[in-house]
Structure formats: C-alpha cells, structure tokens
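With one protein chain withheld, the remaining protein chains of the complex are depicted in position.
Then we have subunit A:
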Amino acid sequence: MPDPKGGKGDGKQNKGKNRASKTKAEAGGGDADDFDAWIRSRQLLKPDDQLDLTEAELAEEVTKVLTPTNTNVIHNLVVYSFKDGEYVPAPLPGNTVTLLGYPGNSLHVDSEEARRQIEESDEIGYPLPMPHYSLVEQRDTSVGDGEGEGEGEADDDDDAKSAPDKEAEEEEGEEEEEEEEAKAGEEGVEEGEPRGDDGETAAAQPAAATASNKKRKLINQFNYCERAALTYTNPKRNVDTQTVPPPRSQFGGNVLQWVIYDSYLEDFEGQSKESAAKKEDRKRGMRSKKFKDKSAIAEQLNKKYLKCWQILERMINQNIYDDIAHDYRYWEDPADEFREGEGNLLPLWKFQYEKTKKMNVTDILFNPSYYDLFAVCFGSHEFMKQTNEGYLCLFTVKNPSFPDYIIQTDCGVMCCDIHPTYPFLVVIGLYDGNVAVYNLRENCKEPLYISKGVNCKHGECVWQIKWGPDMTDGEINFYSVSSDGRVFNWILMQNKLWVTTIITLFLQDGLVDGPDGTKVSLKSGGSCMIFHPNDQKIFLVGTECGYIYKCSTAFSSKYLMTYNAHNMSVYRIDFNRFNSNIFVSCSGDWRVKVWEDMRADPLFIFDLGSAVGDVKWAPYSSTVFAAVTTEGKVHVFDLNVNKYKAICIQAVVPKRKNKLTRLSFNEKIPFIVVGDEKGVTTSLKLSPNLRVMVKPPKKQLYLDQTTLQIAKLEKLLSLVRELPEGNIVPDTATTVRS
C-alpha cells in the first residue's frame, strides 16, 4: 500500500516540474521539446485531490496490521421479531461474501451422490478429462471471491439482513461443497494427468466400455465429443479463350445531290441497255412460246386426228369385215332348225395384238357399261416361261384390228376386274403378287394405285381379283386371292392402297409336324374367287387342292362350308345368274361340276376329257353354261336340253398347238369370247339352239323370261334332287367325249 502512494507523490512533483518545463518549452517554441512535453504530461496525470507529501513524509514507513475482525460488519443490527413482539439482535453474518454461486455438475467418485449413481448404473464410471477444466475455473472464481470479499460485503449486507440465517447456512453449505469439489478437482487433476500420458489406453477403455454398455456414462453435460474434418480446397483456376471478332470492313462515301443524280443516270443507262437486250430476248421468247403453243395445238389436233383416225379405222374394219359384222348381228344358223338339241358356234373376229402374240390369255372380262368392250389380260400360265412384261388390252368388237386401250406392266397380268359403277377403273393382279389400279380415262401408262413393299402385296401370283361393294364411308375397295393362300381386301385411300387380310386359307386338317416339334398349319393356295351375287359378304374361294371354301368377309375364323370339289386345282367358279344357290366349278381334273349351296355333293358332274380352263353361266338362260378346255374345245351345255352331255362341242383352235384358257359371255348379244395360249381372243356366235328361250305356257303368257328361267331351273333341280343321291351322281360321271 505505501508504494502506490509514494508513486503518486512523485507524480505530483513531476507534474509540477512538467508544467514549468512546458511553459519553458512554449517560450522556446522548439518542436522536439513540445513532443517531449506531450509524452511526459500523459504519463504524469494525477488526481487533483492528491496529497502533496514531502520527501520525508514519503520515506516514512507506515505500518498497518490486518486483523481478522471485519470492521465493516455491523454489530448492533436488530431485526423486529413478530413472534416476540420486539426487536431482537440479528445474528452476525459470517465473514464470507458470495459474489458468484456456481453449482458444479461434477461429483467426486467417493461422494455419496456418485456412489448412488454407480449403484444405479451398476458400474464404476471413469471421470472424464473434461470435468477438471470446470473445476479449475471454479477454483479461480473462489479465489476471486476471497479477493473481492471486502468490497462485496457492504453491498451484500443490506440483502443479507432480511434472511441472514438462511444465507449463512447456504454459504456454509456452499463452502462445504466447494471444498468437496476442490478435493475432487485435485484428485481429478491427479488422475487426469497420468491419463493424458497414456491416453491411448484410457481412450480405448471408455470407448470399449461405452460400446458394451450404454448406461455406464456418468451424468455430465460436458461428456460429449466433437469431431470435424477439413477437406482440401481445390485451388481456383481461370481459363479464358478469345474468339476471333466478327470481320469488319470500312466503307465511306459522300452523299451529295449530284452524286445521287449521277448514279441514277448511270443506273438508268444500264437499265435501258438491259431492257433493250431483254426486248430482243423477249422477241426470241415469243417465238419459242409460239413454238410451244404450236406443239400444244398440235397435240390437241393430234387428239382430234386420233379420234378421226379411230373412227376411220373402225369404218375400214367394218368394211373389211362387213360379212362378219353382219353375221355378228343377224346371222342365225338355219341348220339349227333341223338339229334337235344341238347347236354350233360361228367364229367371228379374232382379236390380237402384235406384242402379245406369244403370251397366254389369262383373263377375259366384258365391260359392265359398254357391252362391246372387253378386257383381255396377257401373261403366262407356265411357271418356267414367265415373260417379263404383261399387258391388259381392251378390245372393242367395233375394231378387231387393234386394242382401244393398252396397259403395259413389267410382269404377267393374271387377272383383272372392271368396276361396275366406275367402268373406267380397272384393277389388275400381277404374277409377282402385286395389284394395280388404272384409270383408263386419265392414262394407261401410270397406275393410279399400285401395291408397294413386301408386306403390302401377295406372296405369289394373284389369281383372281374382284371389286367389292363400296365401304360404308364410300371408299372403293377390291378383293384379291393368291396362291399364297390369302384373300386380301384393298381399299383405295387418298394416296395409297390400304390392305387387310380377309382370310387365310388354312387347310382344315392341315396341322403337320414341323421342325423341333412345332406344328405347322398348312395353307392351301387360292386359285379363284367369286362373290355371291346377292349376299355381298359371302364369297367362294377355289383352291389349288381342289376345295371350294364358302367364306364371309365378316369373319375369318372359319369356313361357312367346305366343298370337296375336285382332285386338282379349281380354275374357276361361276354363280348362276338366275339362282344364286347354284354355282358351277371347273378344274384341272377334267371335270365341271354344278353345285347347290350347302350341299356337299354336286348336282351334276361332267367330264370334258381335258383340263377345263374356264366355265361360265350364260347371262340369258338359267341352264346354259359354257366351258373351255386345254384341248382347244368349247363345250356348251344346256341342262334343260341334255343333262348328260354338252349340246355343242366345237374345236376353236388346233388341238396340238394351242389351248383355250378363258371364256366370257357377252351380256347383250349372244356371243362369247375365248382366249387361247397364243394371245388370240376369238369371238364366237352362239347358234339359236344354244340360246333357247323358255316359251311361256299358253295360260301364263304374262310371265316374263326371268321368272320362266327361274322356274325352268327349279324344275330341273327338283328332278335332280328327288333322285336318291347315290344314283344321281355316280362318280363315273356322264362322260362327254366327242
């Protein structure tokens, strides 16, 4: 205590000096002195009320004795006691003053509390290194308490007056606790130090212990462990590229009125020159245009001329074949009157086309609208001798020398059909399985539609093709049958053909063993088809196996009827014009058979002595049909006249050299056209005996021919049906041989 006082005294004196020096320095006005003065003045700042002591006084030793009695404690403090009704002296507060109370959480291992906890958790916990830090801190505070006791006492006293007893007790308690803690801390320190030395084992032990039993941990808020890791921070890097700036150019000029004017003049001159040149060009252009016009006019003229020439050609032909033309219309064989039940055929024109001389006639069809126009397909029936071109020619009887329309294809045309409502639409089936639709009005060179791609065509030769009734939404469509055993329906869409499979002709017992134990269902190749004249959903398909299947376009799962018709490929089927339940079929097994719908056995069988290429019912009679054979003969039957043999058998082409393939009846005039293997189509007039009309009975003169025809057929059928089946169709058949 005396030192600071001495120091202070010194300072005072120094300050005095300093002031003096300061004034001096001010008088001198030196910079260095000024600075010096400033430093000194700062160091020697003193309170104003400090005593000025002399050297002697300062040197004097003052002895102070510290006594254990607290002079600040009020001794005569009284408290009013409500119990006694008087003031009673309050007990003296202790010498201890608590400035900060901080109850610790650590326990000594040997303490009662610790023992209890250990009993509870059934183990001995190791004091962790953490707690002793807190103990050290607490110690510091307790030391601090001791120091600050004197000052704090006075403030505390006022508070302490109210409940001095309690406080005293508390303080005592605290002191005890502190003592205990201090002990624990010392021990903790003692124990903690060696642990730090061999930290590894110590750390491992509690770790193992915690792993074995979670309960062992003492309750301690500091008992936690924090871990952190710092990863490497990648250094940042800048990568720059510089692109080439867009190219720039310089341009300058002066805009002045005369510059503008001059350039206009220049340009105008150039333009006038150009226009002059253009005029010349134009003149030339005019000339060429004239040429073009000329050619167009020439084309038109040509068309006109062509028409004229066609008419002229027809006239010449009519003159040349005048007698034939007369025969065609008017000749009736007078010999027929004397031949009962026999007729003959009068050959009329032969139709052929230069380019199709070597080809087979594969199909003949009359145009439904123009009775004298008929379509002839040229291809080849020989597998080995396929031509690489095919033709569809439309001939008219008015001009037997040259076809009216010629359609050329790059493989054999096997069949065709002309649309009944749009007689200019012709669909053809080709040998390679494709189908094509032509519009005769537009051009005959390019097809309107053609099947494209592998999946949109038949796999094999298309044998017959038929226009179907228009779809409900007016789309035109047709059906085709092919050797690949499928019947397709083709719809003429806006820009393409849409194909759907109607039926696949599986053989009914055609499940055979394939490789690897699989079953392969055999298909039979279709060879012809025809639609039921009244029910457009029903159609008959003849197959190469000799079956005739009755199918429906509505479903493809099963056949409505299977006729075991022939032993060889069925070539053609035709429905009777008057009774749609009756149809006739022909085959390579020489037979022609007449069938009734849903009757498994044929009504009539005729053996024609060679393969029958085609058979057709006559349009004018319900009992007349004609067939052509490979022998080159035409057989005409009238069942009403003779149920057992043909009423006319006539060789049309030489037997050895040529074969007849197809035939067609004209709808209006009694003649037929037959096609042969040499590309020749012959027209034959039917003699009167071959087209006998039914004479109405005298009592029923009002009946028309159709009714009579139906009646005639019915009568005939009833005759046949009445007979026991075994007798009527002996398979030895009624052989018709000339």
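Note that contacts are C-beta pairs under 8 Å (C-beta built on N, C-alpha and C of every residue); 3 or more make two chains touch, one makes a residue touch a chain; residues count from 1.
Assume contacts and distances are computed from a predicted model.
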item	value
Protein name (UniProt record) of the chain left out of view, among "Ubiquitin-like 1-activating enzyme E1A", "Signal recognition particle receptor subunit alpha homolog", "Dynein light chain" or "Ubiquinone biosynthesis O-methyltransferase, mitochondrial"	"Dynein light chain"
Absent-chain contact - pick from A:R248, A:K445, A:K519 or A:R656	A:R248
Residue, one of A:E120, A:D262 or A:D470, that touches the chain absent here	A:D262
Interface residues of subunit A (partner: the chain not displayed)	246-258, 260-265, 267-268
